[in-house]
Structure formats: C-alpha cells, structure tokens
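Here you go, one structure.
Omission of a single protein chain aside, the complex is shown with its protein chains in their original locations.
Letters A and B name the chains as they come in the text, with residue numbers starting at 1 for each one.
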Amino acid sequence: MASALPPLALAIVAIGFPIVLTNPFFIALANQVFLNAAVAVSLSVLLGTTGQLSLGHAAFVALGAYGSALLAQHGVAVPASILIATILVGLLGWGLARLFLRLAGYYLAIATLGVGLVVAVVLRNEKEITGGIDGLTVEPLALWGADIYSEVVWYYILLAALTLIIAATLTLLKSPAGRALRALHDAETAAIALGVDTLRLKVQVFVYSAALAALMGALYAHYVGFISPNAASFHRSVEFVMMVVIGGIGSIAGAVLGALIITLLPVTLADFEQFETLVAGSILLATLIFLPEGLVRPVKRIWRRRVS
Amino acid sequence: MDLAILQFLSSGITEGARYALAALGFTIIFNASGVINFAQGESIMLGGLISAILVQAGWSLPVAILAAVLCATLASILLQKISLRVLQRSGILTVIVLTVAFGMVVRGTVRAAAGTSTMTLPHFSSAQPLSLMGATILPQTLWVIVTALLVLAILGWFFECSRMGRAFMATASNAITAQLMGINTKMVLLLAFTISGIVGAVAGAVTAPITYTSFDAGVMVGLKAVIGAILGGMGSIPGAVVGGFLLGIAEALTAGYVSSAYKDAVSFLMVVLVFLVRPNGLFGRPAVERV
Partner (left out) sequence: MSTVSPVSAQFSDTPFVALHAVCKSFGGPNVLDDISFVLKHRQVHSIIGPNGAGKTTLMNIISGLYRPTSGRVLLDGADIAGRKPSDLPSMGLSRTFQNLKISGSMTVLENVMLGRHRLLKNGFVRGLFGGPDARRAEMGARRVASDLLDFVGLNSDGERMPGELSYGALKRVEIARALASEPSLLLLDEPAAGLNPQETGEIKALIQALAGRGITVILVEHDMKLVMEVSDNVVVINYGRKIAEGPPEQVARNPRRHYRLPWNAGALTMQDVVDIIQSEHRSMHQISAVLELVCRDAGDDPDALNLTLVDAGLAYFAGFSREVHHPKEEGFVFAPLRGLSVETDRALDQLTTQHVEEAHQLEKLRQRVHEARDRTDRARVRDDLLEFLSCLGKHIQLEETAILPLVRSQLPDESRKAAYDAFLAHSDPLSADADRAFTELRHIVASMAPAPFGLGAREAALNTAVSEGTVLPLLALEGIDAFYGSRQSLHGITVEAASGRLVSIVGSNGAGKTTLLKTISGIHPTRKGRILFEGSDIARLPAWRRVALGIAHCPEGRQVFGTFTVEQNLQIGGFTQPTAGVAEAVEQMYALFPVLKEKRRQSAATLSGGQQQMLAIARSLMSRPKLLLLDEPSMGLAPLIVEEVFAIISRLRRQGLTILLVEQNAAEALPLSDQGYVLETGRIVLQGPGQELAGNEQVRQAYLGL
C-alpha cells in the first residue's frame, strides 16, 4: 500500500541514523529534535483540537526538568522522579485549566503566559533550591544499575519516547474521546448535545499536553545533565508554538517537521547570531501568510492526488 | 504617610502609565478587530529605541521622537495590513500567532540593525530629582504622568465626542451594522492600529529616560499590557487604563516591600485573584452568548 511507504522509510532512517552517522554532534542534534518534537506534538494536539494557545509550554518543560532533578537530588530514584514530576505538572495543568477554561476566548493563553513568567522568575531567584541563573547539575538516568551517558543510548530512549507519544496521540484521536476532541473546533455545540462533556475533555487534553511537556523536560534534564532557567523563557514557549504552526496546527507529522526546522535553524545560522530572531520570525510570518495550513497538509494533499 | 510609599507610588505610576498606554493600544485593536496583539510592546520599544538612536546620531529630541513615532506607526499599520489578509483566510487564532511572529520580526530587525546594547534617552527637562513632600521625584516622572493624562484626555474626547470616534465605537460593538451606517470599517481598523502605534511609541519615548531601552524591551511591556487589559476587563477602555496603572503600582509596591525579583510574578497573581472574584475583569461585562 502506498500510504504505508513513507512511515516505513522513516522508521528505517530513524533506526539506522546513529549507525550510519556516528558523529556525536549529529546524534546530539537528533536528540534535541526528538525532545522538541514530542513537546510540539503535545502542543499541537492542544491547539488543534481546543484552539487554545499555550504560551507557557516551556514553563511546563522546565518544571518537569527541575522537578525531576530536585527529586533525584533528594534521593528519589531517577525513573521514579521523572514520573512524579510529570504527575505534579499534570496536576498544575489541571488546576489552571479548571480555572481558566470556563471562560470563552483566549484567557487560557494569558494564564499560561503568566505561569511562564512566574516560573521563570522563581527559577531565577530561588538560588538555594534551583541554583538561580547558574543552573543546576542533574543526576544521570540510571537503568539496571548503570548510569546512562551515551548519546546513542539516549538517541534510542528519546526516539522510543517520541514514537510512543505519537502512537498514543494518534490512537487517542481515533478513539471516541478523540473524535469528540476533533469535533470541538467547529461543532462544539453539537458535541455537547450528544453527551460530550466538552469542558472536561478540554481540561483533560490540557493536562495531557502539560504532562507530556513535563515528561520531555525531565528526560531532557537527565540527558543533558544540566538545566538553567532559560528553559522556561517566553522565547522558548514561542519556539514551541512556531514548531506547531510551521508544520500545521493539529498535524502530528507537522509538529515533528516544525521541531526539526526550528531546532536546526540556530545551528545553520551559527555564524549569524544577530539575525536569528529575524530569520525565525520571518519564517513564521511567511508560513502564516503564505501557508496558513502549515507545511505538511499541502504536501499530503499533493501526495494523495498523485497516488489516486 | 510613609515616605517610602510615596517613592514606590511614584515609580509605580511611571511604570503604570507605560502599561496603561500599552494596554489602551491593545484594547483599541482588540475592540476594532478581535485580535489579541502580542506585538503591542514593540511599538513602545520602537518609540524609545529609535528616539535614542536618533538623538545619539545628533538629531534634536522632538524631531527624533516624532520620527520614532512615525516609524512605530508605520510598523503598526503594516501589521494591520498583514493581519487583515490572514484573518480573511485563516481565522483569529492564526492572527494571534501572527502578532507573535510580527513582534519577532520587528525585534529581529532592530537587533540586526542596531545591536543588543541598552540605550537611554536624555531627560526631557532636568535630570535633577525634585523634592515633593519629602519624597524625591524625577521631573521625567512628571513628564510621563502629564503625557499619559494628555493622551487619555485626547482619546477620551475622540471616542466620546468625535464623529470618527463614534464610528469606531459602533464598529467595535457591531462591525456589520456599522457598515450599514455607511462607516468604512476597514478605515476604522486602520485607524485603530494607527492610534495604537502612536500611543505605544509616545509611551515608549516618554518613559525611555527612566526605564532605559533595548531591542527586547518591548516583550515584557507587551505581555504586561495584555495582562493589564484583562485585569481591567477585556475590551473595556477605562478598564485597560485602570488595569495598567494598578499593575504598575502593584509591581512597584511588591518590589519595594517584598522583593524586586518577584515583581514580575505579581501581574499573574493579580489576574488569578481577580478572576476568582470577577471572571470578566474589573470593568468587563459578561458576554451573553446565544446559540
């Protein structure tokens, strides 16, 4: 079947990548892409179904990272610390969503923005706990008694995490709950009349999104071994939004592609640092003006037309 | 009264004036178009930074400010042109993201052209602090307050009394019916972005001697403006002004009595508190939604 071809090719490339390209720089870059892609997927689901913009996803990532790091510092085993941190951020997301989703409009966007501000301020200023702007050294992930430092092992861990998140998200979108989610943006009233508790569903998807961001943040912390308050900045949050928009709001493949582009951009512009904001902004602006559906959907349409 | 509190109030009002004018510009655009403009802070940055650069290049202060206001206004108009185009094709969410992108482009352009250094503008009159009831106040603070009041008075007159102002209010409350009155609503939209740009740039220029400015100075102010506007009640013009001032004063008091590091956190806490009590903000009206 023609439609099975691209995923299969993609899987072979993904698994074979570190075997062919052994340069640790490229592998580290790939790891960054996976981390960002997973967060972008979580944000894309939120944005694509509820139409709610989160301008604080970086804060959720940072909270996951700091949370797991601090728990590990206080003696919690590392895989368990990741889980606990993820759950705690999920709870925070639940509280926020309950408070701000009652209101129509873009209040949740503002709330996430506020959370971002507060988290950044706290991380920067509570030196005794977070290490302030100097950041925090994080303990490595230990599996079966062995600390994991290898870029290649992390490559497969993060690849597996991203794959699982994508699989779970796609499964969700095909489930009854997912169908209701997809109906939210242009048939919400109908969904309510058919027994969908839309508020609850929106809260759930927000919690899911925040928790995934925290999970990736925690993985990131243990992978890199160091975190700083920059991870929570508004700028980072906007980057996640950019990944989603460039790929196409609501598109999973688009989120991954967007993550790829935005992650690689600073690398390609390494010698022109002063142009980074301008170029990133221009790419986003151009996408919104000329490809409002993002990069993936038009390509898919053309592909489908060629196949049929 | 405590001397310190006077001091904090005066700095709070300076900061508040900036937030209030930015929130005002934000609300004007929101009312006319429904767009949440996350690039609102950039006109403040442009107003301050371009004035500073031009003064450094030897221009006289008033001419420099005028030029800066012009630049910021043109940027705002450009944003209007782009967002109108995108709005027609893709809806409001995309436009909101668009304003974020536009802010990045403006910041990126300024950064590429003028670098990242922090700049300042000379004080409009003397830089010698005045003593007022024992507290010291910079004359520039008075400039800020007077300018803010002047701008508010002019806008107040404009919206309440002038023909174009009424047309604006009509468009804000019902754009389609406004067209049936013979109002060119596209023109009104353009007007909204123009006013918003001018107000922001003026606020940026008049506060620049105190707050300093750099290419990324607009981000925080812009975000605070949004929060101030929501605090006052989304869409309410007096609400935006009051919300902005409240925010500035609360931040100054927090900085004074609690910790300067946490002043940025206050804004969010205030929004949460207000929302718990009045979900539509201080001056907001509940929306009656009919299916």
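The definition used in the following text is that a contact is a pair of C-beta atoms (placed from the backbone, for glycine too) under 8 Å apart; a residue touches a chain by one contact, two chains touch by 3 or more.
The shown structure was predicted, so the numbers you read here are calculated from the model rather than taken from an experiment.
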Which displayed chains does the hidden chain touch? A, B
May I ask which residue of A:A80, A:A146 or A:A193 touches the chain that does not appear here? A:A193
Residue among B:A170, B:L191 or B:A208 that touches the chain left out of view: B:A170
Which residue, A:T22, A:T137, A:T171 or A:T268, contacts the hidden chain when the whole complex is considered? A:T171
Where the complex has a chain not shown, which of A:V205, A:V238 or A:L288 is the residue touching it? A:V205
Give me the subunit A residues in contact with the hidden chain, please. 168-169, 171-172, 174-180, 182-183, 185-187, 189-198, 201, 204-205, 208
Going by the touch rule given at the top, which residues of subunit B touch the chain that is not shown? 163, 166-167, 169-170, 173-174, 176-186, 288, 290-291
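Throughout what follows, only the chains that are shown with their structure count from here on.
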Can you tell me which positions in subunit A touch subunit B when the two form their complex? 47, 51, 53, 99-100, 102-107, 109-111, 113-115, 117-118, 120-122, 124-125, 189, 234, 238, 241-242, 245, 249, 274-282, 284-285, 288-289, 292
Which residues of subunit B touch subunit A in the complex? 36, 82, 85-86, 89-90, 93-94, 96-98, 100-109, 111-112, 115-116, 219, 223, 226-227, 230, 234, 259, 261-262, 264-265, 267-269, 271-272, 275-276, 279, 287, 289, 291
